[in-house]
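Omission of a single protein chain aside, the complex is shown with its protein chains in their original locations.
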Amino acid sequence: MATDGPQFSPQELMVCQAARQLRDGEVVFVGIGLPNLACNLARRLYAPKLVLIYESGAVGADPQRLPISIGDPSLVTNSLGVFSMFDVFSFYLQGGLIDVGFLQGVQIDRFGNLNTTVIGDYQQPKVRLPGSGGACEIAILAKRVFVIAPQSKRSFPERVDFITSPGFIDGPDSRRRLGMPGGGPVMVITNLGCYEFSDGEMLLTSLHPGCTVEQVRENTGWDIRISPQLTTTELPTSEELRIIRGSHGLHGF
Amino acid sequence: MATDGPQFSPQELMVCQAARQLRDGEVVFVGIGLPNLACNLARRLYAPKLVLIYESGAVGADPQRLPISIGDPSLVTNSLGVFSMFDVFSFYLQGGLIDVGFLQGVQIDRFGNLNTTVIGDYQQPKVRLPGSGGACEIAILAKRVFVIAPQSKRSFPERVDFITSPGFIDGPDSRRRLGMPGGGPVMVITNLGCYEFSDGEMLLTSLHPGCTVEQVRENTGWDIRISPQLTTTELPTSEELRIIRGSHGLHGF
Amino acid sequence: MDEAVRRFVRDGDVIVIEGFTHLICFAAAHEIIRQRRRDLTVCRLTPDLIYDQLIGAGCVRKLVFSWAGNPGAGPLYALRRAVEQGIPNSIELEEYSHYGMVARLTAGAAKLPFYPLRNYMGSDLPRVNPLIKTIACPFTGEELAAVPALNPDTAIIHAQRADENGNAQIWGLIGVQKEAAFASRNTIVVAEEIVSESVIRSDPNRTLIPGMIVSAVVHEPFGCHPSFAQGFYDRDNDFYVRWREISQNEELFNRYLEEWVYGLRDRGEYVQRMGAQIDRLKARANYCEPVNYGY
Partner (left out) sequence: MDEAVRRFVRDGDVIVIEGFTHLICFAAAHEIIRQRRRDLTVCRLTPDLIYDQLIGAGCVRKLVFSWAGNPGAGPLYALRRAVEQGIPNSIELEEYSHYGMVARLTAGAAKLPFYPLRNYMGSDLPRVNPLIKTIACPFTGEELAAVPALNPDTAIIHAQRADENGNAQIWGLIGVQKEAAFASRNTIVVAEEIVSESVIRSDPNRTLIPGMIVSAVVHEPFGCHPSFAQGFYDRDNDFYVRWREISQNEELFNRYLEEWVYGLRDRGEYVQRMGAQIDRLKARANYCEPVNYGY
């Protein structure tokens, strides 16, 4: 992206933005890819006592290389603990210990519902996607959920084809009514901007430098609400970029 | 006991009798004391592949001294595996892997129900006993249950004061009707004789050498049924006695 | 220990000090007695000597348990005096089997409101404990037993080694410690050795309790005596046998508390007082084959 400061990619901006949301001492249920980079960045700069948990069972991992899969051996070596998946899902996640869950979605709708199951009809899918993995329970049980996703009209429909991982379902009261323990999505970070939730609905709160509200509207499948306090997303600092580009690199994202 | 062969104590006879019931390769949920000695004897003479499981979590123990408690450290060192109590009760016992469970009881009645909870009324007990421990679930879930108990009119009442660990409850059909997975008690070994179960009721099947049917009747709280094929309990062999009295001894029993 | 107990064990609390025969933290119980905590609800599969002492010292209002004996050595007489005669105070009993207690703590750790199990049919336990209910399977229609979650205020868990953040490693019998710790609002980890984080990280599969659920870490060598710590010291079976006599007699019981609890400042003084007896219990070396965590 072209700005006055250092050059950076949209992915780098998204990683920085995600990293800044994490608070010291929090326990994060983390996936691979951008969330992993965001957590590592946060640990280096903002939240040294952040604890990372991977659904594969590694707790307090300290990977010496960029993990390519959620079960990479580098997540085990010198981690603080390795637990069975029964323990991870029962005691950590359902047990209420997870402060932040990171999710991705092929589709996300205005209520923050995520689809990673099918495009089209479930029985006759246009595209068969991987399915839930741990996403459904993370969406239901984590205290706060962050979503990192590329944005387009197709990936931001008014209503997802299939709710794999519920956000606010169809309005502000749905989660409470259904007895969902977790707080639901609090932020969606795309290549265009950041969204928070108000009355259970997505609200554009900051635009990335160089992006416009028009771009956002063109790439959203519904009439997106814009915050009256709309800001510009803070730029990555050189220190952030140095760390992201450091030992681990950002190859392949 | 006075016989023509080697001298032995009632306890030694009971241990030998219990040991002979175990089949090679079986998995035994074992307590301390006489059952532990019986299993060790069986492993040496009759069932070398017997696997011992203690409710404390030790599987395939090979203790180098007589364990005084069910959680003795000698049951862990050089065992084949140590499991959590969740695993022991869920996967081994409820999972249907336990062939034989050994139980003891302060009271046992004609249907093989065991009481280790209270003498007298539960709320106003004459004597407060230890309670179930794992006995209730062993009685319900093990494929076969053996009981080793000293016999007297008080310990063999027609009806136990409290069913801690169900036998056949009140008749041959009760276990099936209640959906109990295990087969229930198959043998009770006392200082006077051995009892099996027929139509869910205890039946004297062998008298220990020197004991009489009259003695049995005097020490039983109901009109005990006597097998038409009543035999005399086989004597301990010198080899059995040598092993029982060997490295581990029988101190304190 | 002084501070950990002061902060996390309050009058009226529900506490669990777990460890099945192994790693029973007597040091914590003695500190609770010294601080004269009252009206505790104490939960444990096997109350053992440790709760016999708490009960006899008048700390306990209610006992939640599954087997109340002196393993291999008879009854717990202080417990019996409380139940049968109300000395020093009457206590309430809530009674399960072992599997029921394991299930309650597992539900508590998983924040499930109940746990299902195939158990209790034909037993009188559900008759005297209304918290043992039944539930029908939505698939097969079978009726199963159900017990409610147990979520104590504080768990006290003794570990062989832990780092300063409370990441705790236990080997040998592990009982129901993990479930008890995850089920509780606070966990106090007491350790034979405080090790550097790198020791913990060298063998992550051994970690039973993660630091994130630990409220306080206490270094207390020999903190389990007369219970044992595999690889550190043996169970003091002689003491368990002697306890029969001590607990049977109220005066002997009180004298024991005076000499070994009230009369001492902390576990350090206890160990000092034990003197050479400790050497008799020290573990011999029997090390495991190491494994490779490299890639």
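Labels A, B and C are assigned to the chains in the order they are written; within every chain, residues are numbered from 1.
Here is the rule we use: a residue touches a chain if its C-beta (ideal position, glycine included) is under 8 Å from a C-beta of that chain, and two chains touch if they have at least 3 such contacts.
Please read all numbers here as calculations on a predicted model, not as lab measurements.
A.B. asks: Considering all chains of the complex, which shown ones does the missing chain contact?
C.D. replies: Per the touch rule above, the missing chain touches A, B, C.
A.B. asks: With respect to the chain omitted from the figure, which of A:14, A:39, A:100 or A:141 is a touching residue?
C.D. replies: Only one listed residue reaches the unshown chain, and that is A:141.
A.B. asks: Which of C:14, C:199, C:252 or C:278 sits in contact with the chain that's absent?
C.D. replies: Only one listed residue reaches the unshown chain, and that is C:199.
A.B. asks: Of the residues B:17, B:56 or B:74, I need the one that contacts the missing chain.
C.D. replies: B:74
A.B. asks: When the complex is taken as a whole, what residues of chain C touch the one chain not shown?
C.D. replies: Touching the missing chain: residues 111-114, 116-118, 131, 133-135, 137-140, 142, 144, 146, 148, 160, 169, 171-172, 174, 199, 202-203, 205-206, 228, 230-235, 283-295.
A.B. asks: Could you list which residues of chain B touch the chain missing from the display?
C.D. replies: With respect to the unshown chain, the touching residues of chain B are 27, 51, 58-60, 62, 73-74, 76-83, 87, 90-91, 94-97, 181.
A.B. asks: Quickly run down the residues of chain A that touch the omitted chain.
C.D. replies: 32-33, 55-58, 68-73, 76-78, 82-86, 89-90, 93-94, 113, 117, 122-123, 125, 127-137, 139-141, 162-166, 169, 174-175, 178-181
As a working rule, only the chains that are shown with their structure count from here on.
A.B. asks: Could you leave chain C out and let me know how the rest splits into touching groups, if at all?
C.D. replies: Groups left after taking chain C out of consideration (others unmoved): A | B.
A.B. asks: Among the chains, which is located farthest from chain B on the basis of C-alpha centroids?
C.D. replies: Of all the other chains, the one whose centre lies farthest from chain B is A.
A.B. asks: I'd like the Å distance between the centres of chain A and chain C, where a centre is the mean of that chain's Cα atoms.
C.D. replies: Between these chains, centre-to-centre, one finds 40 Å.
A.B. asks: How big is the gap, in whole Å, between where the Cα atoms of chain B centre and where those of chain C centre?
C.D. replies: Roughly 28 Å separates the two chain centres.
A.B. asks: Take the average of all CA coordinates in chain A, do the same for chain B, and state the distance between these two points in whole angstrom.
C.D. replies: 58
A.B. asks: Which chain C residues touch at least two other chains?
C.D. replies: Only 106, 178-179 qualify.
A.B. asks: In chain A, what residues contact two or more other chains?
C.D. replies: none
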